[in-house]
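All protein chains of the complex are present and in place, except for one that has been dropped.
For subunit A:
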Amino acid sequence: MNAIVELRALSRRFHGPASQPVLDRIDLTIAPGEFVALLGRSGSGKTTLLRTLAGLDPVTEGKARLPQRRAVVFQEPRLLPWKPVWENVALGLPGSLGATRGHALRALREVELAHRAQAWPLTLSGGEAQRTGLARALVRDPELLLLDEPFASLDALTRLRMQSLVGELWQAHQPAVLLVTHDVEEALLLADRVLVLAQGRLIEDVSVPLPRPRRRAAADFDALRLRLLGALGVDEDGNDAAKAA
């Protein structure tokens, strides 16, 4: 089969071979161009899973097959403050700086940041910095785009704009996406498939067959939302379901 990501019985422990695993025999396949959202409570191991998919952490238990071209947007922008925005985007591209400049500027145009190409990163707003991070990922033409809560530290309005921007960029470039988030609605707005991680296992794997663009108000949207909230162990009012029971 033509999966672009394939994890088989992948486990990850941080405190020796006998310790409680953070990821416990995870099986996961992602198809080319598929948009997958990963939900989970804080500390459930979402970042750990994403780092494995990024190839940042070694695979010690289980198997992982990853595509060649991977790109990551982290929760903090991780831009080099001593390089102007466009050089940050061009960083690591093959070829001379002059040759990569055009690619970088095109990517910046796509995230509507062409006018900030020469700016120093520390002068960017939070949203601009994350868009730079997106441009830096996109310019590599990734087969797999990994987003680790990229909108978490943005204000609500900026977050909405970034969400639709990510949706558009995904449709234009068709990379496979894994979006880590703790926001159920964000997952349902963007993803083809939503996973829920708890106790090191993927306890939910739900397809989202809703037509795009999606509306929060739709009835089937709400049904999925409640199901996912349930899987996260939270009821509709945000109370901890396990405690309430």
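Following the convention adopted for this analysis, contacts are C-beta pairs under 8 Å (C-beta built on N, C-alpha and C of every residue); 3 or more make two chains touch, one makes a residue touch a chain; residues count from 1.
In this section, contacts and distances are computed from a predicted model.
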Which of "Acyl carrier protein", "ABC transporter permease subunit", "Cytochrome c oxidase subunit 1" or "Protocatechuate 3,4-dioxygenase beta subunit" is the UniProt protein name of the chain not shown? "ABC transporter permease subunit"
Using the document's definition of touch, tell me which of A:H103, A:R116 or A:R136 contacts the absent chain. A:R136
Touching the hidden chain, out of A:R12, A:R70 or A:R116, is A:R70
Based on the whole complex, identify which of A:K63, A:R78 or A:R215 touches the chain you can't see. A:R78
From the list A:Q20, A:T123 or A:S207, pick the residue that touches the absent chain. A:T123
By the contact criterion defined above, which parts of subunit A meet the unshown chain? Give residue numbers in ascending order. 54-56, 70-72, 74, 76-84, 91-92, 120-124, 126, 129, 136, 140, 153
